[in-house]
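The complex appears here minus one protein chain, its other protein chains still in place.
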Amino acid sequence: MALQSLDIVRRSATTTPSPQQRQTTEVAKLIDVTKCIGCKACQSACMEWNDLREEVGINEGSYTNPHDLTANSWTLMRFAETEENGTLEWLIRKDGCMHCADPGCLKACPSPGAIIQYANGIVDFHEENCIGCGYCIAGCPFDIPRLSEKDSKVYKCTLCSDRVAVGLEPACIKACPTQALVFGSKEDMIEHANERIADLKERGFENAGLYDPPGVGGTHVMYVLHHADKPELYNDLPKDPVISPTVGLWKGIFKPLATAAIFFTALAGFFHYVTVGPNETEEEDEEKKP
Amino acid sequence: MTTRHSPRSIDRYSPSERLNHWITAITFLMLAFSGLALFHPSMFWFTQVFGGPTWTRILHPYIGVVMFVSFSLLAFKFWRHNFLTRNDIVWLRRIGDVVRNREEGLPEVDRYNAGQKLLFWTMIGTISLLLLTGIVIWRPWFAHYFPIDIVRLALLLHAVCAFVIICGIIVHIYAAIWIKGTLGAMVRGTVTRAWARKHHPGWYKQVTEGEKH
Amino acid sequence: MQVTRRQFFKLSAATLGGSTLTALGFSPREALAEVRTFKLTRTTETRNTCPYCSVACGLILYSLGDKAKNAKSEIIHIEGDPDHPVSRGSLCPKGAGLLGFVHSETRVTFPEYRAPGTRKWKRVTWDFALERIAKLMKEDRDRHFVAKNDKGQTVNRWPTIGFLAASASSNETGYLTHKVLRSLGIVALDNQARV
Partner (left out) sequence: MTNTWMDIKNANVILVMGGNAAEAHPVGFKWVVEAKAHNKAKLIVVDPRFNRTASVADLYAPIRVGTDIAFLNGVIHYLFEHDAIHHEYVKAYTNAGFVVREDFGFNDGLFTGYDEKTHSYDKSTWQYELDEQGFAKVDETLQHPRCVLNLLKQHVSRYTVDTVCDITGTPKDLYLKVCETVASTAAPNRTLTSLYALGWTQHSIGSQNIRTLAILQLLLGNIGMPGGGVNALRGHSNIQGLTDLGLLSDQLPGYLNLARDHETTRAAYLEKRTPKPLRPGQVNFWSNYPKFHTSLMKAWYGQAATPDNDFGYDWLPKVDQLYDGLRVFDLMAQGRMTGYFCQGFNPLASFPNKGKIVSALSRLKFLVVMDPLATETSEFWQNHGEYNDVKPEEIQTEVFRLPTTCFAEEEGSLVNSSRWLQWHWKGAEPPGQCRTDIDIMAELFLKIRELYRQEGGAFPDPILNLHWPYRIPEAPSAEELAKEYNGYALADIPDSKDPGTVLVKAGQQLSSFTQLRDDGSTACGTWIFCGSWTEEGNQMARRDPTDPTGLGIAPRWAWAWPLNRRILYNRASCDPSGKPWDERRKLIEWDGSKWTGLDVPDFKVDAGPNSGVSPFIMTDEGVARLFARHLMAEGPFPEHYEPFENPLGTNPLHAKVISNPAARVFANDKAVLGDHEAFPYVATTYRLTEHFHFWTKHSKINAPLQPEQFVEIGEELARELGIANGEKVTVRSKRGAIKAVALVTKRIKALKVAGKTVHQIGIPIHWGFTGATRKGYIANTLTPFLGDANTQTPEFKAFLVNVEKDLSELMPHTHKPGETHEERRRPEVLLEDDEPARQVSWLVRILKGRTEV
């Protein structure tokens, strides 16, 4: 399908704007950690829908299996036991791509069309354009993209862009037994989150809150947390994530400036040659040899 | 360097040095183009030269290692001729005249003038840094051994050093075209005596020292 | 099978999208930016129940082909049934991973026999297996059948054969199994309710 048929807000390594005239609703996934029972139905459903099979690893003394996001596991339940808030708590967080409004991966990617941000907010990897350089891994503030050993392409949660494109909800959200995962327009999700936060505050979680970090322009995957003031409790969910300044510098103004500088250096040489002219050694210099 | 000098020309570079130089040059050019392709989208089309974007990303680091090896041979051969002397400082201060082809009254230049020496040391600095940062960001082999902040820093440094060295080499190439006869030195290995006397009097004296007749 | 309302919309949407483009001569030069094609567009839906726990979540099995005779219906995806009042489309990690069970590499697909004392399986035919089992059972029933107990009361039981019935098989299987086993006089009968 050509570009027009899909509403793309941003395309990696493309300095000209993509077709984005239409205003479509922005979708969002809400992960309500307070309702999550860590059952990994989302991990199963994600692997099954996307035809992925993870390697059977070993148990390192944790419920988090596999141990980390991989090219085969695009979402992962991270378990953390803490007694910081008085009683024992088992904080379980569904890790995966946050689909940022200002995606670090897309900013870092050098290959045109490898990373696409649709108007509905989904940030999707198009592996056929991915060259496997891994810049996006450096660009992402949440350490999500994973390089596959088999084909050196980078993979991450696509928020089931194929299902959402035909109007279905993502596979993990449909599977979630306790409605810890909810899908809909971003406004609805924020509204739903506020209701949940009100209920949580009644149950004694004063710091319950919504995790929608402004540092990356807000995300299309948001959390409702018991302790929104200490997100690092949840297996170090970044407190206020931003695209790292190093990457900002590297991919920011330095790029066009350096390109121009190189071009002008070459041009300066040519202009110098044309004006000052070459530096020759005349014949008589030959003769004057003693 | 006991070389045979014909009446009109002097040997400046031996065939092995020239070969070494041109390997470094060619690999550098490939690196520059493939690197720039990944540097800015406007130049992404360079990747077609290397057989597609993925091959560009695959080849770049390997060529980088080859260039580093050949450059280090080169550097090992010439580092003795590149110590900055007082004359070089004076030469630099009068860079305005140099650029306007007014060479009278310039201090005596040895085998390499101050510009070339400066370029030499910047190349040593940047290329070794390029190798180091290059390994840190080399996927899929080494990058995952390094924490993500190091990788980010390496990416930035790699880009900055590349920018510096590319500008340097553009000046280097232009200088060869600008000063007629220089290219011959690296292509055929010989320069005219007049060229040597005009551009590198110090070096000329040393080389022709043995020929008293 | 009449095409339900849901399927009709799905069919028309997909074919319309694909056909108009090619009709207008827009055969796309290269895949610039498109999502993965929706893999369930023309699959056949069958309603089923998860075999694992007793919540019995509703399932939709998506199988290849449209039930044409020459297409072997292979299940390519299993999803929750949104109409099911208890599960409402959701599944647990086991249910969501059912495809892994249906296509498991360790599925037994032909009868196997192990002779006493040997170290390996031997592949056999159904006839060999069932005939031999029937003979072994008749032999043992004739020898160990207890018509009367030591007090002379008619008991008609066959205590030397045991049977563990599957608590994941259907009621119909359970009913027929029970009917057959009791007619043979088997009393050592159990199922997972015991553990």
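A, B and C are the chain letters, set down in written order, and residue numbers restart from 1 in every chain.
Definition applied: a contact is a pair of C-beta atoms (placed from the backbone, for glycine too) under 8 Å apart; a residue touches a chain by one contact, two chains touch by 3 or more.
Fair warning: this is a prediction, and the values are worked out from it, not measured in the lab.
A.B. asks: Using the definition of touch stated at the top, determine which of A:81, A:128, A:191 or A:282 touches the missing chain.
C.D. replies: Residue touching the absent chain, from the options given: A:81.
A.B. asks: Tell me which of A:57, A:167 or A:217 is the one touching the absent chain.
C.D. replies: Checking each option in A:57, A:167 or A:217, the one touching the absent chain turns out to be A:57.
A.B. asks: Considering the whole complex, not just the chains shown, which residues of subunit A touch the missing one?
C.D. replies: Against the left-out chain, subunit A lists 34-41, 43-44, 47-48, 53-63, 65-68, 73, 81, 83, 87-92, 132, 143, 146, 149-152, 177-180, 196, 199, 202-203.
A.B. asks: So that we can see where the missing chain sits, which residues of subunit C does it touch?
C.D. replies: Subunit C touches the chain not shown through residues 44, 46-59, 61, 63, 72-75, 78, 83-88, 90-102, 104-121, 126, 129-138, 140-142, 144-145, 147, 149, 151, 153-180, 182-195.
Criterion: only the chains that are shown with their structure count from here on.
A.B. asks: Tell me which of A-C and A-B has more C-beta pairs in contact.
C.D. replies: Ranking A-C and A-B by C-beta contacts puts A-B first.
A.B. asks: At what distance in angstrom does the C-alpha mean of subunit C lie from that of subunit B?
C.D. replies: Each chain's C-alpha centroid was found; their separation is 71 Å.
A.B. asks: Could you grab the centroid distance between subunit A and subunit B? Build each centroid from C-alpha atoms only and quote it in angstrom.
C.D. replies: 40
A.B. asks: I need the residues of subunit B touching at least two other chains; which ones are they?
C.D. replies: Residues of subunit B never touch two or more of the other chains.
A.B. asks: Could you list which residues of subunit C touch at least two other chains?
C.D. replies: In subunit C, nothing touches at least two other chains.
A.B. asks: Note which residues of subunit A are touching subunit C in the complex, please.
C.D. replies: 1-3, 5-6, 8, 11, 39-41, 43-45, 47-49, 113, 116, 124, 126, 128, 158, 161-163, 165-166, 171, 174-177, 179
A.B. asks: Which residues, counting only subunit C, touch subunit A once they are in their complex?
C.D. replies: 10, 13-14, 17, 21, 26, 28, 31-39, 77-80, 82, 87, 89-97, 99-100
A.B. asks: Quick one: which bits of subunit B touch subunit A in the complex? Just the residue numbers, please.
C.D. replies: 8, 36-44, 53-54, 56-58, 99-101, 103, 137, 139-140, 143-144, 148-149, 151-153, 155-156, 159-160, 163, 166-167, 170-171, 173-174, 177-181, 192-195, 197-199
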